[in-house]
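Sharing a structure with you now.
The chains shown are only part of the set, and none of them has been moved.
Chains here go by letter, A and B, matching the order in which they are written, and residues are numbered from 1 within each.
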């Protein structure tokens, strides 16, 4: 299968290239960048020296169609809403890694993203590819919206319990922490080494655009609207997201029961690993891989459960899950080309 | 004033030495270590070369009394319960940085620390030196129990609102993150560089011995028992603690009202800096200094307030607050010898 990658000069795009190079059924036939078209991709990313010797193509749906059957859009928000229709029109399948097509409500998009929303018909068409939850809706589709990094970690950690009615949805608090690569390759004081190193920061509290994405899915599985508290922090490391999540338990469920609920929910899905009682996953234990690892503790003193989930934000939180969605679209084994053992240490 | 430091080969002890060297009224006359007595202190800490040329003394209350008027105990838990009575008996004032004398209930200590508690009379005598909250009880005392690092950050961020009745105490969640120096200088896989670097970990969830210390103080200011959720994480950095705290608001209070409440509560206390609306403190902005910085956001969507507090765990969370308590004991200006500008970047 021939694929193209738009946004090849960002971290999401270059991670797609890393992973796709290992996929047995896929060939990358075009790497595309609006800002650097004509330059060798290895110029900006010397780690690709002699691995990718091709030049960056310009954004042009027809030209892309002549080279590829499917296109990944790894662009900032506000771009895919324009590009996706052109690509679909040209006959390409599309997997969008940006936030443009995730929210079904244009109003919500505009309120949280402060940008014009995509066409409602396009939003309707896009399937939200949270693979272990909605993967069965992906097969045979033309347009997939790949979930955000934080929502992937948060939702994989919350959905089974919310769907089972084990949590009081009005008490959900998500305390999220991310490595700096989540902020992208754009330069600024906010990504300056000396400002972030040996530093731990909170940001966008109550204002992060991933809040409505999380609430949309939680509401869908809960069967009623859910409002959650969501906080983001920057960790002085490159890769990794941890969500530490809290909720009051509805009913009476032990840690071990939570573990069994989740193991049952994720039965047969290789990329979710539910940890045994007393073991907490750390971000490095999934680094470079497509795993999401989850741990639990019920606290009888407080009546709350604490759920910890970890992913590599660039893999399961972006490029890896996008390839998993490609596999699901095509009806292949969802793990194809994604058998990466975490890079540890 | 002549002071001695027990536990000079740990990070708390060596930080006391760093700070005390800058104190205008104090001379360190004995650095004490049970494990390395007789060796030059600079042998294990070459950064002290030519600054401290003295040898480590053995632990001996009478010998210490002959050299000093006050002793800091920067020892692991389980030691000060034995040492403090000897030191007091010998006529020394004592400031204990360990957890041994913080909990008024021996039962609670034994349940959370899994060690025998100190003598109840000693626990009774010890004054809990959370300087900005109970500082007025410290003056003239002989025995001060210096608060834990996490409790200092959490309590300075919660006490004014809890005391004012602005929070529903049954909803308090404290998501805490610490640099690795908080784990001390002891070696083990848990402090091994390659295991922690580029990694973010949760640990001791619902089991941390600082939980009863936090609840004891919150209960005291609330006037009724408080049970809180408290989670600890390890950040790949050396210094710094952030507590991100959540609670449902009782009544109707804006972010700005929280800021004003705290500014009023901490009026005249230089080491607490309440940040303006929209500005979140980062750990590096207090690194190397005795400051605790606090930020707030009320979320109308959820009815919760998010409170973020940061400290340097070795300064305000240990050695710095201990010196602040020394100043308060002696009736000196509490900032004496502690005018360190944060080391930034």
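A few points about this structure:
Definition applied: a contact is a pair of C-beta atoms (placed from the backbone, for glycine too) under 8 Å apart; a residue touches a chain by one contact, two chains touch by 3 or more.
Computed from a predicted structure; not experimentally measured.
Sequence-identical chains in the complete complex of this entry number 4, based on the file rather than the 2 shown.
Methods note: only the chains that are shown with their structure count from here on.
Centre to centre, using the average C-alpha position, chain A and chain B are separated by 39 Å. Listing the residues of chain A that touch chain B in their complex gives 171, 173, 175, 177, 179, 194-195, 197-203, 205-206, 227-229, 231, 233, 235-240, 242, 244, 246, 280, 282-284, 287, 295, 297, 299, 301-302, 304, 306, 308, 310, 345.
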